[in-house]
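Notes follow once the structure below has been shown.
For this depiction, one protein chain was excluded, whereas all remaining protein chains were kept in their positions.
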Amino acid sequence: MSYFSDIYKGIKTLLTGMSVTGKYFLTSRKGAITQQYPDNRATLKMFDRFRGEVIMPHDEENRHRCTGCQKCEIACPNGTIEIIWDRGIDEETGKKKKKIDKFVYHLSMCTMCGLCIDVCPTDAIEWGQNFENSVYDRTALTRVLNKPGSKLMPGVED
Amino acid sequence: MDTTTIETNFRSEEYFINMGPQHPATHGVLRLLLTIDGEIIKKVEPDLGYIHRSIEKMCERDTYQQIVHLTDRMDYLSSNINNEAVCLTVENALELEVPDRVKVIRTIIGELTRISSHCLWWGVMGMDVGALTTYFYGFRDRELINDIFEETCGARLTMNYNVPGGLMFDIHPNFVKRTKDFIAHFKTKLPEYDKLLTHNVIFQKRTKGIGILTKEDAISFGASGPVGRASGYSCDVRKHHPYSALDKVKFQEALKTEGDTYARYLVRIQEMWESLSIIEQLIDNIPEGEYRVATNAVIKLPKGEFYQRVETARGELGVYIISDGVKSPYRLKFRSPGFSNLSLLNHIAVGGKIGDLVATMATLDLVIPDIDR
């Protein structure tokens, strides 16, 4: 008789499995777990810690917080960050002082490990939430993070 | 008719098939050289190296903080546990005591990683035996864990959340709530996994009694993780050499003695339950305190050899560092679970059919970047 009980049990397990998928089929209208990107661009908000790209925030007067200490450049495992620096004369003290000329960020090499942001003593760089980084030309992935003409924010170095 | 003519005209012949590097069942760029007689597998030769990035060599160049992020790219499904392994090795070498808060958070995130890895494995396992819908159900639950990670660490897969000395930043305020929500959600979904696949008669027929690995073979091949435990080889590093906060929690080591594909499947399902219970024990009492101990900006390990092992979702990951006292290791070796587990594939798949090979390979849960490194 085990022949027939095997068939019975087998069919029963199959029907149990079908009940699971059937349940999801019936509730599929509200149960869809996928998102209709890019239709939902307006409502799609990434988490505040999301690692999209490295950005350098500037204030209204076009000032950043980067002193050009190059700690991030040393911390980066991939050579993503290149700081081209210069020695300028400080207006207040008249001494020669290190300042950044260009903060070059190669997004194409970045692994989003976050070590640069972790070591930055002045919080000059942070994570941006933009994740739409595709471009037609890879040179567009090499970015200069400090805006042209930007200056160091006063008080950062203290 | 003379029988000899039949034999000369129709002789059976073993033939060779190239399974991979581009094949739906090898999950990555593993290449299997199969020798087949009809449907019966005579020999399986894995051919590796398609995704070799010389991570171990790169580690000799990098500082200890930088090494951590490379381990994300080995076994990318349990990246947090890999991070933890390197950090623990460095911390042990420096004799650095990390705060309890760090230990507990590391353990919780490690177990979440294990569940997320097993969720993905479950979906892929179903897909490999032909039930495509399981893939999406597995991913649905995995996405919730990834959301937890994304909120806390900022990344979904390659987290790089651990640093030598603790965590890169504190957990997100929503972390506890989200984790609890996930546990409640997942407890209703795990029985569904059973209904859909575990108890299914076709699935049981496909997996029971195939790919049998005895305990002796498991030990001599160096099998670890669920593969070893399904053969009755008690090899859970979390149990035998507890690290982080794992000595404070009670959990059962998932052990089966059959050693077949179905046993490996059941071990992983049970591990998900155990991981849930570990998280439940810890989530309510994460101790207050620092999330990071300050280390030197340039970490220099003392001269010597250091070894630390952890239990990733696939098995035992060992980190072996030889230091000669400078900022990067003289030599760093990862003992990756996938490599040892792959080595026994030929042993257990020979004699089975092509379908058996696929099912067996699915329960070995191979992650190719982990094997190639």
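Points to keep in mind about this one:
Labels A and B are assigned to the chains in the order they are written; within every chain, residues are numbered from 1.
Definition applied: a contact is a pair of C-beta atoms (placed from the backbone, for glycine too) under 8 Å apart; a residue touches a chain by one contact, two chains touch by 3 or more.
We take it that contacts and distances are computed from a predicted model.
Remark: of the listed names "Sulfate adenylyltransferase subunit 2", "NADH-quinone oxidoreductase subunit H", "Sarcosine oxidase subunit delta" or "Acetolactate synthase small subunit", the one matching the undisplayed chain in UniProt is "NADH-quinone oxidoreductase subunit H". Of B:202, B:255 or B:322, it is B:202 that touches the chain left out of the display. Across the interface with the omitted chain, chain B contributes residues 15, 17, 23-25, 39, 126-133, 135-137, 140, 196-197, 200, 202-203, 205-206, 353-356, 358. On the side of chain A, the interface with the absent chain consists of residues 7, 14, 17-18, 20-22, 24-25, 28, 31-34, 36, using the contact rule stated above.
Just so it is clear, only the chains that are shown with their structure count from here on.
Measuring from the averaged C-alpha position of chain A to that of chain B gives a distance of 26 Å.
Put simply, chain A touches chain B in their complex at residues 9-10, 13-14, 16-17, 19-21, 33, 46-47, 49-51, 71, 75, 77, 111-115, 118-119, 127.
By the touch criterion given at the top, residues 62, 65-66, 68-70, 72-73, 133, 136, 139-140, 143, 147, 150-155, 158, 160, 163, 168-169, 172, 192, 195-197, 199-202, 297 of chain B touch chain A in their complex.
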